[in-house]
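Every protein chain except one is present and positioned as in the full complex.
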Amino acid sequence: MIIVMKPKTEKEKIEKIKNKMVSLGCGIHESKGENYHLIGLVGDTSRIDRSQIQANRSVEKVIIVQEPYKKANRLFHPQETVVKIGNKEIGGNRFSVIAGPCSVESEEQIVGIAEEIKKSGASFLRGGAYKPRTSPYSFQGLRDEGLELLKIAREKTDLPIVTELMSPHKIEKFVEDVDVIQIGARNMQNFDLLKEIGKTDKPILLKRGMSATIEELLMAAEYIMSEGNEKVILCERGIRTFEKYTRNTLDLSAIPVIKKYSHLPVIVDPSHAGGLWWLVEPLAKAALVAGADGLMVEVHNDPANAKCDGEQSIKPERFKSLMDKLKKLGKIENREV
Amino acid sequence: MIIVMKPKTEKEKIEKIKNKMVSLGCGIHESKGENYHLIGLVGDTSRIDRSQIQANRSVEKVIIVQEPYKKANRLFHPQETVVKIGNKEIGGNRFSVIAGPCSVESEEQIVGIAEEIKKSGASFLRGGAYKPRTSPYSFQGLRDEGLELLKIAREKTDLPIVTELMSPHKIEKFVEDVDVIQIGARNMQNFDLLKEIGKTDKPILLKRGMSATIEELLMAAEYIMSEGNEKVILCERGIRTFEKYTRNTLDLSAIPVIKKYSHLPVIVDPSHAGGLWWLVEPLAKAALVAGADGLMVEVHNDPANAKCDGEQSIKPERFKSLMDKLKKLGKIENREV
Amino acid sequence: MIIVMKPKTEKEKIEKIKNKMVSLGCGIHESKGENYHLIGLVGDTSRIDRSQIQANRSVEKVIIVQEPYKKANRLFHPQETVVKIGNKEIGGNRFSVIAGPCSVESEEQIVGIAEEIKKSGASFLRGGAYKPRTSPYSFQGLRDEGLELLKIAREKTDLPIVTELMSPHKIEKFVEDVDVIQIGARNMQNFDLLKEIGKTDKPILLKRGMSATIEELLMAAEYIMSEGNEKVILCERGIRTFEKYTRNTLDLSAIPVIKKYSHLPVIVDPSHAGGLWWLVEPLAKAALVAGADGLMVEVHNDPANAKCDGEQSIKPERFKSLMDKLKKLGKIENREV
Partner (left out) sequence: MIIVMKPKTEKEKIEKIKNKMVSLGCGIHESKGENYHLIGLVGDTSRIDRSQIQANRSVEKVIIVQEPYKKANRLFHPQETVVKIGNKEIGGNRFSVIAGPCSVESEEQIVGIAEEIKKSGASFLRGGAYKPRTSPYSFQGLRDEGLELLKIAREKTDLPIVTELMSPHKIEKFVEDVDVIQIGARNMQNFDLLKEIGKTDKPILLKRGMSATIEELLMAAEYIMSEGNEKVILCERGIRTFEKYTRNTLDLSAIPVIKKYSHLPVIVDPSHAGGLWWLVEPLAKAALVAGADGLMVEVHNDPANAKCDGEQSIKPERFKSLMDKLKKLGKIENREV
């Protein structure tokens, strides 16, 4: 951390700040330029509050050198994390595919889709039971009943289930019933929820917030990890930009960037990223060659009658064809699909 | 709602969609252009799910004509809403000021600040007990103890208290202890929390999400209102832009725009908007002349030692001087400050 | 400038960079933290190319401490700049208003509007002769004829004229005919054009690019100033955000921020910022109380038949009423309107 003092700050004010920093346990390195006087802090500064220093009226700005995340930081944990889910894994050499409908609608629907995606090579079943919808008047999911139907689909196909948790009231139930707990984009900074799931030992699928930076995503992971749960899988699902033809803009560079700065696995959701079924295939293929650890894809047997997100869901036949293409690419990229 | 069919769609596919829309209770108006065939839906379409129609592979796009919010919509509720809080109000001719520290730190601090701001003309006391911080290693607020201190300050000054709720677990306590429940920017789309506070009858201060559109803010208000609680006060607190000199960018046009489309009162938070204490005064004055119903301002007796957000807090003396300027402007603008 | 070396960089690589920096004339200050090794550069670093240093594979990142602009920087030029235009000025205590139609349409139109706005207190006449339109099929302005009509309006009203230059081919003509040369948002980083007008001594009105940061705006001003022309007036005209109800989002904090970092005058264009005529008044008033040096407002006698931007133009009567309100506010703010 580097403190830039305002031009022409009096000596005693500089001394006061230096003393305070020393009292907080930091080493000090000074550098006096023509206009600016810099105070570099040495040592572990991750517990020092930037905004508190910035509040000093003689401080021009505070520059962070070290990333603010620790447990999620590759610098302190060079080995890649592989998250185990039953006898399956996310991370490592395997390219894992999670697939299923936006929302669970009926036993027939969810079991049917689960069987189809399993045949095509998916490793996990997704399906929304509790749905975060922009409008209170839209379908909100089958809720508890949806969870029960997911469990039936798991029993019949042996696919672990991934579903979104929206409220701390349901954590106990999710821990019992679900294999991977998903935290949606809108709750990425619902810090209370993050802390509470951090106290469980369930694998967490953490989606990037709609306008979140990668640093903020990693800080959200840090919230979970700081409570003890290190089984965090990150998910890039598109960010909001000015582009209007697509729902969001897939930030593909997030994959190599996260791989560089963190040891956590990262997957891509091409369905939400583009918001259009015909974008799923090109974006999914791009995710594989860019180094993602897997995908989360919306598959629906009857998109035109889906209760949500039909325009971005692909049919099981198209999913099969996508998996075939991914397998071919996987061979070139030395990834097991 | 207008459905634009893909160019060259077969007649029977168009008929199928038309029949489906009629079966959902809509009237139909068709218009055939050179390239596009349009189907206009007449009647109450607010319960029709746009994404479901868009999922139809013959549909090019779906255009929404009517705003998706109903209870928050001025069209159906032309009278301005005034929210009553004890013997005070937000909305109407009065320009109300909420002030106080980012976080409650001690009895002495919160009571001291409360007394000062009251003298200068503030009507409400704010103070964070539970704090949503980007880092799990930053100060998280005094939590329950903070609430107790706020209650002491209220007792001593008679100022109603405004504080942020982060978790549904605490709703009962907040309903009992607090005068206005604040929902922070990061929880603007925490739909479960919105629904639960919608079941109380406490006034709600709903802050705009960091990258939320005004429509999304009004839809979040709609979530609360659809559960029965219509005492919603909106708060513009700056949105994320590419600008780096400021923490966020105050969207001042949000005030007249919200006034046009909604009947709910709207206040401005100049402290979070700019993130810099020296921006508070110009932005606060601008908010008044642009028609806001009030302000929420961070005031701290010792910003350089504040436990959070010190760089955007002003001291009580400066707050007094700000209030004096606002009173002068209020006279010109026929607003009671 | 601070160079952050990658963790675990070998000593000799660090030495190599240090030597290079010394050879470029910089002083060096080192600081070794637990993980990062920092090299601080002392002296005038404004001519050192950050990207060149960043290209070194051992460099983690380069942090700029000092603002990259010099001539536009208040640090080196503490006195506020006042730009003289004939016997008028922009900057200083006066709040100057530029008004007129989006585009010049006829002699009757431009002279009529010029007379009306002059009566209401405007100091300058604006009017587009060459128009940058998003579509090649939209009205492109009367071009040379438009300039002639502006000159007639100036002759009749004595108002200096402000109009947009789009091409270097026309510079000579503009220098002769026009009082203030406007550079539009889309050309803010048309560096060739900036350099060429930098060689003239005409006052320049430089509009902020649609997604430009304030630093980029000041760097664009620096381009003009580095060629010798220091008569630059900046114009905040709204930036692109995700908000859809308004054309752009006025960044009002840009005014105090620019005033802090630069000595150049800054005005506000409330017409383009909101894109809606009913937003002009609240935004114009907000600009005044936030400290702007003036306004640029679109006024049209018949907005519904204007050849461009009619939806954001106000009629002369409304302009008069706006000026009256601004004069009242000016008295409180000690500004001469």
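Residue numbering begins at 1 within each chain, and the chains themselves are lettered A, B and C in the order written.
Just so we're on the same page, a contact is a pair of C-beta atoms (placed from the backbone, for glycine too) under 8 Å apart; a residue touches a chain by one contact, two chains touch by 3 or more.
Source: prediction; values computed, not measured.
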| item | value |
| --- | --- |
| Residue in contact with the excluded chain [from A:Asp251, A:Asp269 or A:Asp293] | A:Asp251 |
| Omitted-chain contact residue, chosen from C:Ser51, C:Gln79 or C:Asn334 | C:Ser51 |
| Touching residue (missing chain; options C:Ile181, C:Met219, C:Met296 or C:Leu329) | C:Met219 |
| Residue among A:Lys61, A:Lys285 or A:Lys320 that touches the chain left out of view | A:Lys285 |
| Residue, one of C:Ser23, C:Asn87 or C:Thr134, that touches the chain absent here | C:Thr134 |
| Positions on chain C where the hidden chain makes contact | 46-47, 49, 51-52, 54-57, 68, 130, 132-139, 166-169, 186-187, 189-193, 195, 210-211, 216, 219, 222-223, 226-227, 240, 303-311, 313 |
| Chain B, residues in touch with the chain not shown (by the definition above) | 2, 4, 7, 29, 31-36, 38, 40, 42-44, 63, 65-66, 75, 240, 242 |
| Missing-chain contacts mapped onto chain A | 211-215, 239, 241-246, 249-257, 260-261, 273-274, 278-279, 282-283, 285-291, 328-329, 332 |
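Keep this in mind: only the chains that are shown with their structure count from here on.
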| item | value |
| --- | --- |
| Of all other chains, the one whose Cα centre sits farthest from chain C | A |
| Geometric centre distance via CA averages, chain C-chain B, whole Å | 31 |
| Cα-centroid distance, chain A relative to chain B, in whole angstrom | 26 |
| Where chain A and chain C are represented by their mean Cα positions, the distance between them in whole Å | 39 |
| Residue numbers of chain B (touch at least two other chains) | 211 |
